[in-house]
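All protein chains but one are shown in place.
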Amino acid sequence: MKSAVIVYPGSNCDRDAAVAIERVTGHAPTMVWHGESSLPEGLDFIMVPGGFSYGDYLRCGAIAARSPITADLIKQAEAGVPILGVCNGFQILIEAGLLPGALMRNEGLHFVCERAPLLVETSQTRFTSGYGDTKELTIPIAHHDGNYFADTETLDRLEGEGQVAFRYGNNPNGSARDIAGITNANGNVLGMMPHPERAVDAKHGGTDGVKLFESVMGSVQ
Amino acid sequence: MSQIAPEERDADGITEEIALEHVTSDEYEIILKELGRAPNLVELGIFSVMWSEHCSYKSSRLHLAKFPTSGDKVIYGPGENAGVVDIGDGQAAIFKMESHNHPSFIEPYQGAATGVGGILRDVFTMGARPVALMNALRFGDPKHPKTRQLVAGVTAGIGGYGNCVGVPTVGGETNFDKGYNENILVNAMAVGLADADKIFTAAAREPGFPVLYVGAKTGRDGIHGATMASAEFGEGSEEKRPTVQVGDPFTEKKLIEACLELMAEDAISSIQDMGAAGLTSSSVEMASSGGLGIELDLDHVPQREEAMTAYEMMLSESQERMLMIVKPGREHVAERIFKKWDLDVATIGKTAEHGRLVLRHKGEVVCDLPLDPIGENAPKYDRPHFPAEARAQIDPSDLHQPEHLGETLLQLMATPDMASKRWIWSQYDRHVMADTAASSEDPADAAIVRVHGTNKALAITTDCTPRYCFADPYEGGKQAVAEAWRNLTAVGADPIAITDCLNFGNPERPEIMGQFVGCVEGMAEACKVLSFPVVSGNVSLYNETDGRAIPPTPAVGGLGLIPDMDKRVGFGCMEDGDVILLVGETKGELGASLYMRHIEGKESGNAPRVDLAAEKRHGDYVRGEIRAGRAKAVHDLSDGGLACAAADMAIASGTGIKLAYQGNVPHFAWMFGEDQGRYLIAASAENAEAMLADAKAQSVPVSVIGLAGGRFISINGGHAVDLIALKQAYENWLPDLMGAEPEARAAE
Amino acid sequence: MKARVHVYLKPGVLDPQGQAVATSLNHLGFEEVSAARQGKFIEIDLETADAEEAQKRVAEMCDKLLANPVIENYDIELSA
Partner (left out) sequence: MKARVHVYLKPGVLDPQGQAVATSLNHLGFEEVSAARQGKFIEIDLETADAEEAQKRVAEMCDKLLANPVIENYDIELSA
């Protein structure tokens, strides 16, 4: 299992991501600094972590999405490497055009941090296969701009194609159709606002996120 | 010294008169005598900020010396940027608390945000990775027209900064009291971790070493911030507005990473953040604590604005900047790392043997001062003080008896100090860094943050009950320390040391100085008896407006260690059938209690007395029972007494409690009295037996006062109040207050 | 040359910030406010002399970075 975590200036869940990946897979990921022009060869999994890349100035994820390493990330996505973007990582994937829609300021206008109920919408993705019949998880959320928006046509398409991976049990931010996480058409890119990497340890945020990492690992073996 | 530029005036019209405003005429005389000549404007500006209360501690130093500051766990006590304590295995915890009161009142978002930024820098300057933030907030009357906007702005500012830098904000405390209407308090605390043998300090070591400036550029922001923090509000405080700075947490995050990266190389000799009084205090402190001198060429200071004068550069409080002295020839290492992080780095001077501060600007010497008078020999005042008048003890039998104790409990759970602060802390990222084991949302008396990669954890709390400090500064000071110690104990931690933030009114008024001295002496006594030394802290005086001072508020930040995470405990794990034990004695002390304030509607009575020896005995007993694995849930008793603590446990556990009254004080005094040194413990019947036996052996008063079960809190089978109603009362007060939030700036 | 760029939400995209502003203004007694919308305003200093060229380049900046085409529109004003 060869994985990488991209570190942008202002990323702050990079350590959380590395800890979770190592805990679940037994292998430490390579931390890739944003200034590098390319990701390592032969990766099985890439994680774009949460945080405030470039201070979240202008729009969350906008500046990171246009940085050199993201250009290579797009290539890897096209080549089918599994990519998980969490929170700011989700915002970056959306700004980079790897996932459809937009993430806007939370409806309540405040930053929201809580352990949120999350519904597994489908276990037919390579990220969620391990959840089997489990329908409801508790996963921490922590964000200011997680209000998912897309036009009706896009939303219908996402639903129709089984690209909605997670929904909120308790919509905390006004997201359209309670959407918390979506995949791309190919199924190799998942973006989600909740933090599965903060739920891999009973002494921290619970263990409901473990299966997500196990699923990706299983899907590449 | 003939070449010193005589006068410097700038476009914004900073004149000698303005600088002079901040030194008294007596102080000016001292300056003349020390220098043997008149200072120029730059020099006067430097004296004015360095001799400000904020930087010189001129009114407080004499009394701060009363604190015990050493102990076998103390690596660095007060005097460094933050306190450093040993947590075993070659690791150290580094922590400090600081105020940002005045700026937060003027501009709540930026004031609170930059407060968080400043306290983080104090901690990572010493080589620590910051791992937790806390905040202690005091706002005015909830109905005061400014309160909601201030709550909204301060909360957003703390979250805006802490969330972005990626350090979890794990806990804090929030009070509301009309005494803070015109002077809110924003105290922030940061905790970091480092290897005990890799701590960095500020004192310059060798002459001739290069001095580097790193971080953000210098602008005209916050000039005279330190002196502002040392002045009271009144007519004309509007004009003080431009001294507010804007924080840039993104730059701070990069600065943390860059500093830690550089600290891992063998390059830094000493390092200091630029806090209050920016370049002035950092350069003066580094040089004078090392017994050296320092020379700076201000032309090399990275500047954000054009045509900045020496005066402006020296007094600017632009954020996210550090000063460091590096080993000769290692400048390039710093340059490489700071460039990688897209931060400014410039060599701006060198250390020198001469014990002076010499500044050059545009080829001229604009300042040449001996360092001793600025720093070490700054004025130190023994201000007159007299003690507060003693207040009478409340005799419960003189008070009106509530008819339905359950209703009274319901009322108290929805009072401003008691009610849930979820509205605030849900805006803080409490989980980032993957080590938070208990934060504001979790039913535990202290926040718990694991030491990364180990099974040890830090326990962290902030405490102070200003009602008590106002009623009796000495007892209130004791109580603040004791409560912090108790909260750490209640989660199973060994209390180690405290930091503090002493917020008071104008020290030139003897009654205010009396409050200060009383609180300090009470705190010192508690610290001694509990072996809980003070390792860092901060003083904020002049918190008053038009002669109305805040209640004395010596906030205490306590740190403890949980050696084995598997032996920690909270108060949410009580189960049906558990026996409820009360540790400690109950005399029904109602003076200065929440009950008096909200049910009797009076601010009267003396503060509850803390018997420190009993406090220690009770706490050691409780910790022992936790470590022995017998206590399922533990909660300390504080605001609102036994009944409110029982309600907290019941709400958190989803299980009611049948209380059985015992003793010889009126029922309501037993339920709501705020006697100190007490805990509630829930345990299985079997373990409760063993605990009672231990208690007897250790002469700790412990008795069975109830049984867990059902959906109500009741007393002697009556006065029942439903848990759901209690929870609603507790949860809804603050959201209802903030509800529409009309005055809050919607467009943050 | 200076460009003043306004970036605002497309019609039909929910604007909670604008709504909050309107509600707050109403609460504060400004009852004449019937609606509000909030957008961004970016002022850019350009080292370009040619206005036509500037207009083209700034539009490109908007498309590439300053606006998110999924939810936002923009307009550009140039001045000397």
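First chain written, first letter: the chains are A, B and C, and each begins at residue 1.
Everything that follows uses one rule, which is that a residue touches a chain if its C-beta (ideal position, glycine included) is under 8 Å from a C-beta of that chain, and two chains touch if they have at least 3 such contacts.
This is a predicted model, so every value here is computed, not measured.
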Specify the shown partners of the omitted chain in the complete complex. A, B, C
Touching residue (missing chain; options B:S318, B:T351, B:N487 or B:T655): B:S318
Given B:V244, B:C501 or B:L726, the residue that touches the chain left out of view is B:V244
Sole residue of B:R205, B:R304 or B:K567 that reaches the chain not shown, by the stated touch rule: B:R304
Give me the chain B residues in contact with the hidden chain, please. 106-107, 109-110, 216, 219-221, 241-242, 244-246, 248, 250-251, 304-305, 318-319, 743, 745-747
For chain A, which positions touch the chain that isn't shown here? 54-55, 57-58, 63, 66-67
Hidden partner sits against chain C at residues 6-8, 18, 21-22, 24-25, 28, 30, 32-48, 57, 60-61, 64-66
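Rule of thumb we're sticking to: only the chains that are shown with their structure count from here on.
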Centre-to-centre distance between chain C and chain A (centres being mean Cα positions), rounded to whole Å: 29
Centre-of-Cα separation between chain B and chain A, whole angstrom: 36
Mind checking the centre-to-centre distance between chain B and chain C? Centres are C-alpha means, answer in whole Å. 41
List, in ascending order, every residue of chain A touching at least 2 other chains. 109
Counting only residues that touch at least 2 other chains, which ones in chain B make the list? 746
